[in-house]
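Only one protein chain is missing; all other protein chains are in place.
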Amino acid sequence: MAGVRPVRAGRRLPLAWTGTIPFFAYVGLFLLLPTGIVVWNSLTDASGKLNLGSIKTLFDPAVRMYFVNSLELSAISAVVGAVFGAVIAYAVASGNPDGLVRRLATAGSGVLAQFGGVTLAFAFNAAIGPTSGFLTKASWYYDFPQGISLIYVYFQVPLMVLVFLPAVDGMKMQWREATENLGGSTWHFWRHVGGPLLAPAFLGSTLLLFANSLSAYATVQAWENQIAYVVPQQISIAITSEVGLASANEAQVLALGMVIVVAVVMVSYTLLQRRTSRWLR
Amino acid sequence: MAAVTPVGAVTPAEVEAPQPRGSMRSSRLRRLNLFRWTVFTLATLFFLLPLFAMVRFSFVGTQPGEYTISAWTQIASYPGLLDAIRITLELAVITVIVELSLLVPTMIWVRLRVQWLSRTIEFLCLLPLTIPAIVLVVGLAPVYRSVRQHVSLSPLQLFWAYVILALPYAYRALAAGLDAIDVRTLAEAARSLGASWFTVMVRVVAPNMWQALLNAMLLTTALVLGEFTIASILLYTNLQVALYQISRATLDAGVLFSTSAASLLFAFLLLLILSYVGRQRGRERR
Partner (left out) sequence: MRAARAKALTGIVALALVVTGCSSSSGGSSSSSGTDWATTTSAAAGGGMDALVAAAKKEGTLNVIALPPTWANYGAIISAFTAKYGIKVNSANPNGSSQEEVNAVKQQAGTAAAPDVLDIGMSVALANTSLLAPYKVATWNDIPSAQVEPTGLWFQDYGGYMAIGYDSAKFGTISSINDLMGSKFKNAIALNGNPTQANAALNGVMMANLAVGGTLDDIAKGVDFFHQLKQAGNFVPVQATTATVKAGTTPVVFDWDYLNATHGADVPSWKLFIPSNAILGGYYAQAINKQAPHPAAARLWEEFLYSQDPQGGQNLWLQGGARPVEMPAMIANKSIDTAAAAKLPQAAGSAVFMSADQASAASAYLAKNWASAIK
């Protein structure tokens, strides 16, 4: 037949990756380069020589406290958000894929996952603030980590729904029915089929929530701004302090610390994802 | 099915989605529905209560017990706010266009020809979720500065950074869409009929993942509407920065609440409407 071209020309195969150049160029320039700049600046001194002394300051007790606080807040909000988010995701996924509930949940999650900062903190203050709360006046609202964890959960749960829903969708209902037909109960299903299946995706999503919470800044700063609890708040002080405590170097060292923590999280996430993909293909 | 359910009765499952759950026992179904509705009720309560408190606050007047809509009518009177809304909406459009042009061809290409890169792409796309905006900005600021020496940058130039921020969400949505269709077969069929790669992507694959494309658009838009940190550190005034400035300068706490509630409502309705538009288009094609 005329007009039929060979689908794969053997000699073109090695160059196929060049089609991804625009993507890598863009990400390289606007994501990797800025991160690299931060890492580089924190490891070198003003004249450009390598100076690893700044890494030592990461172990200062004051700096350690910021990281400990950050990790604590992130862990709590990630775990709580992941559990509730997973439950909601399952409830949504087990319904009509075209139905109104699903749409509302997706639109709502999309909006609420991005809802943060001043408006979220004020909304919570209006709801449960110790002086102006309308539902109740929670005296623990300004305690760390209780008050801020609750606020973080508010955007972590929708984020979990967004990232975990595809995994739940991939778990085919046929497996549920098969278990049933073989005489298994709900508990059986979750213990031997659903659980192990979703576990890697669940843990991976939890790690994502964890990393997301680590980097959140606007919300905690709006919740309270007179004590620096977490690392992003201290980074902001190091950049903007007008009482002589501004230190570009401190900001970069703290940023380096965050990049390291995040790198650990992302590596764990990738390893977990390798296990998920086996089942969901 | 007739053996399970009484003749003539229609279970909720069959009305909604006969295919996946038609073969479940009705007791299982009832428990499932009970579970679902409990979850939805509790979730709705949790998420709506702060929003309700916020909206209620926006109607509170100066004396206790007094209610007024002045906080809402005042919104239009902040001239900077309308400008900021316009800029943010324009930013959203540009970000969506660039985001999809960058991601969709790349992801399709990778699925078809360069699978070994897919892990790397996924990793890179998830990275922005984990790198704090503050770190990103510290590194981006020099880039913006050197460009600003030569060219005056309008706030719309924020899109370069926003495309990065939206990568995790857009990637997820598009990946889910690509997983659902058999890209290989479609592509091979089209190619064997003589289509160019461009045609394959734009006229064959993309229409089949319309829902995912829409999803990606919605998530990107939601992100742009809600972004604060990068805009404020780079000294641009977008919607959230404008809201923040109003909150610091206003005499009236109600205005902060009314503007936030309005912006949330607007984003939510936009997403909801777009999700319906997408579905109808998808339907027609089948």
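When the chains are written out, they are named A and B in that same order, and each has its own residue count from 1.
Operating definition for what follows: a residue touches a chain if its C-beta (ideal position, glycine included) is under 8 Å from a C-beta of that chain, and two chains touch if they have at least 3 such contacts.
Keep in mind the model is a prediction, meaning the values are calculated, not measured.
Every visible chain touched by the undisplayed chain in the complete complex is listed here: A, B.
Checked against the full complex, the candidates A:G19, A:G85, A:G110 or A:G257 give a single residue touching the omitted chain, namely A:G19. Across B:L48, B:I69 or B:L235, the single residue that touches the chain missing here is B:L235.
Summarising the interface, chain A meets the missing chain with residues 18-19, 22, 62, 65, 125, 129-132, 139, 142, 144, 222-229, 236-237, 239-246.
Take chain B: the residues that touch the chain left off the picture are 57, 62, 94, 97-98, 101-102, 105, 141, 145, 148-154, 156-157, 159, 196-198, 201, 232, 235, 244-245, 247-253, 255-256.
Just so we're on the same page, only the chains that are shown with their structure count from here on.
The mean-CA centres of chain A and chain B are about 16 angstrom from one another, to the nearest whole unit.
On chain B, the positions that touch chain A within their shared complex are 16-17, 20-21, 23-25, 28, 31-32, 35-36, 39-40, 43, 46-47, 49-54, 56-57, 102-103, 105-106, 109-110, 113-114, 117, 119, 121-124, 126-140, 142-143, 160-161, 163-164, 167-169, 172, 175-176, 179, 188, 191-192, 194, 215, 218-219, 222-223, 225-229, 240, 243-244, 247, 256-257, 260, 263-264, 267-268, 271-272, 275-276, 279.
The touching residues of chain A, counted against chain B in their complex, run 3-5, 7, 13, 16-17, 19-20, 22-24, 26-27, 29-31, 33-38, 84, 87-88, 91, 94-99, 101, 103-104, 106-108, 110-120, 122-124, 126-127, 133-135, 154, 157-158, 162-163, 166, 169-170, 173, 176-177, 180, 186, 208, 211-212, 214-218, 232, 235-236, 239, 251-252, 255, 258-259, 262, 265-266, 269-270, 273, 280.
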